[in-house]
Structure formats: structure tokens, C-alpha cells
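Can you read through this structure? Questions will come right after.
What you see is part of a larger complex, with each chain still in position.
Order as written gives the chain letters A, B and C; numbering starts at 1 within each chain.
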Amino acid sequence: MNLTICKLTKYYNNQLVFKNIDMIMEAGNVYGLKGDNGSGKSTLFRIIAGLEKQTFGEVLYNKKKFDNTVQRKITYMHQKPYMMKKTVFKNILYPLTIRNKIDEKDIKKTYKIMEELDLYKFKDKKAWNLSGGEMQKVSLARAIIFEPEILLMDEPTAHMDKKTVETIEKMVIKRQRKNKMLTAIITHDTKSLDRLFDRVYYL
Amino acid sequence: SESTKKSTSNDNNSSKKEEINSNNDKSAKEKKSIILATTTSTENSGLLDYIIPNFEEKYGREVKVIAVGTGKALTMGENGEADVLLVHAKSSEEAFVEAGHGIKRYDVMYNDFVFLGPKEQTLIDEESSSAVKVLTKIAEEKGTFVSRGDDSGTHKKELSLWEDSGIKPEGDWYVSAGKGMGDTITMADEMEGYTLSDRATYLSRMKDVDLEIVAEGDELLFNQYGVIPVNPEKSDMINKNGAEEFVEWILGDTCQSMIEEFGKEKFGQSLFVPNGK
Amino acid sequence: MKYILEGFFEAFKLILSCDTEVYQIIGFSLLVSMTSTIISSIIGIPIGFFTGLHNFKFKDYYSRILFTMMGLPPVVIGLLVALFLARRGPLGSFQLMYTPIAMIIAQTILVTPIITGNIFNYTKEHGPIIYEVSKTLGCEFWQRVIFLFQEMRIIIFIGMAQGFGRAISEVGAIMIVGGNIKGHTRVMTTFIAMNNSMGNYGISIAMGIVLLTISFFLNTLMYRLIERDIK
């Protein structure tokens, strides 16, 4: 799914965040989004994901406006990860449960991703007792397993150790192998991840 | 059976239903129940629990007892919220019938009001036994007097007595409670004051209060209970037959003798004296 | 003092005595109050969610009105319901006065604001992020609602427990619309009130103890149901 952002402007109670942003993001690519604190990166992603309303301008998904079908194909990973009041396993499995009955395949899939991010040992742990980085891992796993066509990650690696960052790079690359997947990542980190980006936007 | 005869012998539509009911099933619950609005004294003394079951199995009709002050009971009748009233404020009752709210008023039973006061009280003595004297004495000595103050039959009676004594009761010594008889007795006991109560309620509360009868017997203290079937024109939901049955029953010999019996073994004397006519 | 001990003693007698009337009163109280609580939840929880999540004009007037309604006086509710259901009243023809239905109506009016208020407050603070997450994970409308339920089950429990507690313990409304009719509309509280004015303090306290014990065990039960994997 392709994204076209034109003349996007956002005010929070008449305090300007950004103005007349134009961007194009095409399926199959990985985009980086950088900018100073408060430049509006998260806000932009939240607007794209339909969590917030822009003040002016519009976002088009394959030339169409935002609607339920888009909603189902897009995921935004919050900058501050939210853990459901469930075990780690159930947290990660959740996106699959809402589609249809869980089968062996789903469980396997979940276990696999947990192992990759070495969360398996926390399988039955209460997710809200995890460490900062572990929480980010969980919310990432949850987003990846959902397999959205558009994946918006808000500083996913902020609290993660080097090892994990590399794992994630691998995952993103793997994900991109399927065509028509679009991934966009906000990061302040100047070195790692960069090699993933087909293009970097600055706010 | 009797019940079917009753319901066939009438024309109002609510009981046409009954007829059908009582034909295919004559069990108690099936016949339209009646709402009896009465005073707290008849329920709190336990009389109704004692006699009502007899009516229910005899006529196969349930009685829903709403125990409130006489004032409210009359209002309920006036608004057609109740089918039959069992109250004790003769003058207001007659006015009630006059105004066409009720069909007719019948005497059912009586007992009497008694003045209650703390044990070993000295204020009231033999020569001040007449109701008016008692009240005058209390007023003069400013002895605490707890009044129902709830527009009930007892309250109406008390007010009329003050009327007769020509005293306008007011001041700290005159406590207007706005409560039922039982609670008022509790308060009088608690405040070591005087109050006017119907004998039945007093006897049923005797065991747990330090109050005793300080004056009684004045014919002014006569307490007549009357039954009034509410005028069916008040509301098309009024259960006319039920009301009639109830009146017929309560004035009947069986019930009258039950009233006579009630309380004898428990209190050594009957709480109400039947005088149904 | 002695009444209180006596009360505990009587409480046991009450339970053990196979006095069907007592059981019937207890069962009936539970029936009425539970029904009202459930109806109130069905009305109140969605309203709480909705008003908590969305921003609308006068939202804080709304919230203050809600708080005020959480303190609706039972007697007033009872009276109003009575006026509507009375034979003379607009709904008189249904003959609901002095019936369990009237009692349930009154208690529902009493309890709904309590449940709504609890849900509303919590949703206002925690709802948005929860709702966002459910959206980003591709939940349909109904799945979002279910998601909210799951994540808020604690506060929902608290709200319902509070509502039920209020219902089972109030006497003002239920006395007026129920009429405390023996064998029909007599519940624990009206039973207590009546025995009070009859001077049977022991049995009043006994029934009070029974009442509290029951609602404690009900809370425990409900709590167990939602407790699973929560700190």
C-alpha cells in the first residue's frame, strides 16, 4: 500500500507542530523519519495511523482516504509501549486471536518470534513487570506478528541493546521480502538501523 | 365453590378475567389480590399476620398489606392506590366517605389510647387522670412529650386532645418526631418523656422499654378502628369484589372472634376489642 | 451491648433455622439487587466507556452531574418511581406498584449512575491509550469494546461491587415502591427497618450481619472471576 501525504498541517490548540508536509512512501521500501524532539514525528505517525486528526491537508492510502479496510492493514507502535494486563505470551498472540480461531500454526509462530527476541523465558510473566527494553520487544513482536501492510515504529530501539537491534534489522528485512510491505521507523539513533532505510525523511 | 359464586355475581371486567382464572384453576394465587392500606399499629402489633391468613385461604385471595400512617392511608384511598382501608381516625374517615372517596365506613374493633411515661415518674398522679388534665400538667411542668407528628390516627387524636385542653403545644419540651408508633415509643423511652400510644403497640413493646401507663380510661381515649372499601370510581383498577369480600370477612364472626383471641396468651389480655357491625 | 452479641447469636439461628420466610427474604433481596445491578451495568458501562473516551462540549458539566447523580437520595427516587407507577400515574395501567419490577426499576435508577461514574472516571484517564492500541491491532468495533472490557475488568468489578452494595443496602426507595409486603416485596433492609420499629433489635442486627456476609462472599466470588493474571 502506498502513502501520499500532502500539505499536512497540525496544530495542538493553536500551537503549531508542523506545516504543509508532503511525503510519498511506497510499498516495498523502508523509510526513516528523523527530527529534533518535538518536531512532530510521533504526531505524524499517529495521524497516518488514524489515531489523531490533522488540522489541514490529507493522507491518502493508494489514493483513497482512510477507512476501516486501511485501519486493518496499518499498525503504529507507540513510543511508550503499552502492555495489556495479560501474560507476555498472550500479549504477543493477541493480534492473531482477533482474526480467527487460534491454531497450532499461530502458536508456533508466536513461540518462534519470542525465541528470536529471547522473550521465551518470560512466556507466562505478567507483561507489566518487564523491563523497559523487554516491553519494547513485546510491543514490537506484537506488531510484527500482526503483519500489517504499513508498519509505523516510533523509536522501537530506544531502550534496546545492540544484539536486539540487529535481530530487529533482520526481522524488518525478512518482512520486506514479502512485496507490498511498507515500513517506516522513527529514530534518533544516528548509526544502527540506517542501513535499512531506502530513504530518510527529516522533520 | 364460594369463590366462583362471588366472581360470577358481578359485572366489572377485571373480575371477568377472574372467573376464567378461577374456572381453570382455583388456587389462591390466581385471584386478583387486594391492597389493604392500614396503620403501623395493626401490623407492628402482629394482628394482621394473625388474621389475614384466614381470609386468604377462605377466599383464595391475597392481601397486600401496606402499613403507613392513617393520613397516608387515607391519601392512598383518595388516589385510588388502595382497595380497602383499615384505619383509626373516625372523624377523618367520615369526612373521607362524605367526600365520596369511600363507599361506606364500618366499625371493626377498638382499643384505647394510653399515656406512657417513665417508671417512677411523679408528674402525673391519680387525680390528673383525665386526658386533658394530663396534657395540661405535662405542658405546665414542661415534661418532655414525644408526638407522632406524622398525621397518623394517633397524631390526629393527640392534636384533638390538645385542642380540648386549649393549649398550643410548642417549645423544647414538645418533641415532634414524624415517625411511626413503634419508633415514637422508642424515642419517648430514650428521652424519658411522655407519649400517647395505642394500647396494642404499647403492649407489644412493653418488654423492651422502661415506659409504663401513667393514665388511661378517659372515654376521650377511645380508639375506634374502621374499615372502608374505596370507591371504585376512583380508579378502574380498584378490586371492588376483593374489597367487599374483605369487609364481609372482617366483620364476620370468625374474624371478629380471632381478633378477640389475639394477644390473650401473649399479653394476658386481648389487644383489640371487636365491635364489628 | 448485649443486643450486638445477641445479634451474632441470632444471626446463626437465623441461618440454621430452616425458617423459609427468612430464606425467601434473603433470596428475594439478592434477586432484586442483582437484577438491578446487571441492568445498570448493561446501561452504565457502555455510557461510561463512550463518554469517557470522547471529548464533547460541557464534558465537565456532564461529569459533575454524574457525580451528583451518584448521590441520588433513595427516598426521592422511590417517590418519583411511585408517582409514575401509581394507579393514577402515567404508567398506572401496568399495575407495577408494590411489585418486584417496581423495586428493580427504582434500584436500577439508583445504581446506574454509580456504575457509569466509576467507568467514566477510569476511562477518561486510561481509556484513550487502550482504545488506540486496540485500533492499531486491527480490532473491529466489537473487538475494541471487548478489549476495553478485558483491560478494565478490575474497575468494572469495582463499579459493579459498589453498585450492588448500594442496592442491597438501601431501604428508602425499596420501602416506598415495594411496600415491604410480607411474602411479596419484603427484603433484608425493609425487614431490618420494620423489626427496628418493632423493637426486635437482635433480629435486625442478625439480618444485617447476614447481609454483609453475603455481599462479602459475592465480592469474593466476582473478584475470583476477574482476578486471573492480574497483580
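Everything below uses one rule, namely that a residue touches a chain if its C-beta (ideal position, glycine included) is under 8 Å from a C-beta of that chain, and two chains touch if they have at least 3 such contacts.
Note that this is a predicted model, so its numbers are computed, not measured.
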item: Stoichiometry of the full complex in this file, by chain label; value: A x2, B x1, C x2
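Please note the rule applied: only the chains that are shown with their structure count from here on.
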item: Contact graph of the chains (line, ring, star, complete, other); value: line
item: Whole-Å gap separating chain A and chain C, where each centre is the average of the chain's CA atoms; value: 43
item: Distance between the centres, which are taken as Cα means, of chain C and chain B, whole angstrom; value: 35
item: Rounded Å distance between chain A and chain B, as computed from the means of their C-alpha atoms; value: 78
item: Shared interface positions of chain B, touching two or more other chains; value: none
item: Chain B-touching residues of chain C, taken from the complex the two chains share; value: 86-88, 92-93, 95, 97-98, 179-182, 184, 194, 196-199, 201
item: Of all residues in chain C, those that touch chain A in their complex; value: 129-130, 132-133, 135-140, 143, 150-151, 153-154, 229-231
item: Of all residues in chain A, those that touch chain C in their complex; value: 49-51, 68, 71-78, 82, 84-87, 94-95, 98-99, 126, 128-129, 142-143, 146, 148
